[in-house]
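Yeah, one chain of the complex is gone here, protein chain that is, but the others are all in their spots.
To keep things simple, chains are lettered A and B as they appear, and every chain counts its residues starting from 1.
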Amino acid sequence: MATTQGSLRTTGLDWQWRTRDFIVSAALAVPLGLVWSFAYGFVWLTARGIQPLLGDVFDGFYIVGGVLVGYVIRRPGAALLGELLAAAIEIPFTGFGAVVLWLGLVQGLGVEIVFLATRYRRFDLPIMLLAGAIGALVAVVGYSYPAEGWLGLAAGVQIVRLVLKLVGGAILAGLVGKLIGDALVQTGVLNNFPIGRGREI
Amino acid sequence: MRAFVWYAEDSFLHRLNPLTKLAACLLAAIVVSTAGEPVTPAIVILLALASTRGLGKVPVSMLCRTLAFGLLASLGVFWTYTVFYGGSGEPWLYGATMAARLLAILSSSAMFVLTTDPSQFVRSLIHQARVSPRIAYSLFAAYRFVPLLQVEFETIRAAHQMRGGVGGGGPFGQIREIVGYAIPLLASAVRKGERVALAMESRGFGALSAQQRTYFRVTTINQADLWFGVGCLLAAATLIALRRIQ
Partner (left out) sequence: MSFSVPCGGSLLVLGPSGCGKSTLGLCLNGAIPHCIEGDLAGRVRIDGRDTRAGSMAEMAQRVGVVFQDPEAQFCMLTLEEEVAFGLENLAVPRAEMDRRIDEALAWVGLKDRRRDQIERLSGGQKQRLAVACVLAQRPRVLVFDEPTAQLDPEGVAEVVTLLEQLRTQARHTLVIVEHRLDDVMPLVDEVLVLDQTGEMVALGPPRQILHDRGEWLSSAGVWVPQVSELATSLAAAGLRLDPFPLTVAEAVIALRPHIEQLEVPPAQCPADALAARRDGEPFLRVSDLSFRYPNAARQTLTEVSVTHASGEFAAIVGGNGAGKSTLARHMVRILRPPPGRVHLQGADLTDLNAAQAARQIGYVFQYPEHQFVGRSVVDDVAFGLIRSGATESAAHQTALVMLEEFGLARLARAHPFSLSHGEQRRLSVAAMLALGQPGLILDEPTFGQDRRNVQLVLAKLAALARGGRAIVAITHDMRLVAEHADRAVAMSDGRIIFDGPPLDLFSDAAVLQQARLRPPPLAEVGQRLGLTRRWLRIGEVLEALRPAAHRVGRVAS
């Protein structure tokens, strides 16, 4: 890692994970994983309790961790790591316990797949929306069907819920994630990360 | 200030390796997810609660508090799934099955959360699950950030409200407010993260590989874990067998 000649400021792909990438991924995951639930989870969790379908759109928020970290770090595994970290961080603080790890895994995989498909080169709005949606999709396949028993629901209801989840993922994770990422780039705090590289400081 | 939900105590469950308990949760989830009636999940709920109370010495009040939301959510699941049932059997039976399933998953998860020290959990990831220290220690750092960022969030919220708030009321106003707080909070988190990373590297973190570095505290797998694992497997096998008989 030592370098004495020239600058390491690459404009191409920079695959090597630095310590700060890990720590900052965790740092980003903390507010995303927790602040939502502290401040507002109360509200929509109660809503879910009364009528779960309402929650389907809001579930997208849980995917924003993976999307944002993937957007900022732009390396293989970033999105998955972001989701897993957000899930792991949540565990000691909420009553949901270990099940969130599985959710984090499947959601993270979904987002990661989309970024992987573009070889981690494309991070424009359509890809971000897709990433959020696919994250939700994989969660539906990996959790909602097996564990939440969607198969027993009326076909129409299944479709509605699926659409709600996909839309929620695309908007609340994909769009919001991109907006947050862009806003952070403007603040200048991300200048040392792949998302901020290539900018004039 | 929100503290860990974990209940500190010295009990059989507390002394188990966190990954063993995690495996038990996974097992429970599989067992109930493959069950098409509410009896199996109900038994799992009972087992989970009983072991948390008995083997884990967690007071009932804590159990109730942790599962309060779960109860609410499962009630919602019950009536929603009953109403929207699309199969050929009894709708209410389906609703009950799903509600019980959710509660079963949450109860076993609660068993994990209430009896596991988060630091021990991270350590078990390093020593048993072979997770790289670079990832695991960032989890430790994250736990450190939680109280800090909480205080920052409160201050930012107070400051924004002082300036007249950004939103405008209603749900969309609330969302805009959250986003308004999110940016300063996340920016602060990134800055702190970078500084912590620098401090960690300045003390040699990452210079040695996971095998070369030493560890202050480790987690192990021992007899208790094996017994517990066997017990869970037996219970699972019994439940599945009983199902066949029905």
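Things worth noting here:
In this text, a residue touches a chain if its C-beta (ideal position, glycine included) is under 8 Å from a C-beta of that chain, and two chains touch if they have at least 3 such contacts.
Predicted model only: the values in this text are computed from it and were never measured.
Note that of B:V44, B:L125, B:I156 or B:A182, the residue touching the chain absent from this view is B:I156. Interface note for the absent chain: among B:V5, B:A182, B:M200 or B:A235, the touching residue is B:M200.
Per the touch definition above, the residue from B:W79, B:W92 or B:F140 contacting the chain not shown is B:F140.
Taking the whole complex into account, chain A touches the unshown chain at residues 1-9, 18-19, 23, 183, 186-189. Take chain B: the residues that touch the chain left off the picture are 119, 137-138, 140-141, 143-144, 147-148, 152, 155-156, 158-166, 180, 184, 187-188, 191-193, 195-196, 198-208, 212-217.
Everything below uses one rule, namely that only the chains that are shown with their structure count from here on.
Look at where the CA atoms of chain A average out and do the same for chain B: the two points lie 18 Å apart.
Residues of chain A that touch chain B in their complex: 17-20, 22-32, 34-36, 38-40, 45-46, 48-53, 81, 85, 88-89, 91-99, 101-102, 146-149, 152-158, 176, 179-180, 183-184, 187, 189-190, 192. On the chain B side of its complex with chain A, the touching residues are 2, 4-6, 21-22, 25-26, 29, 33, 65-70, 72-73, 75-77, 80-81, 84-87, 94, 97-98, 101-102, 105-106, 108-113, 116, 118, 121, 134-135, 137-139, 141-143, 145-146, 149-150, 153, 174, 178-179, 181-183, 185-187, 189-194, 196-198, 200-201, 205-206.
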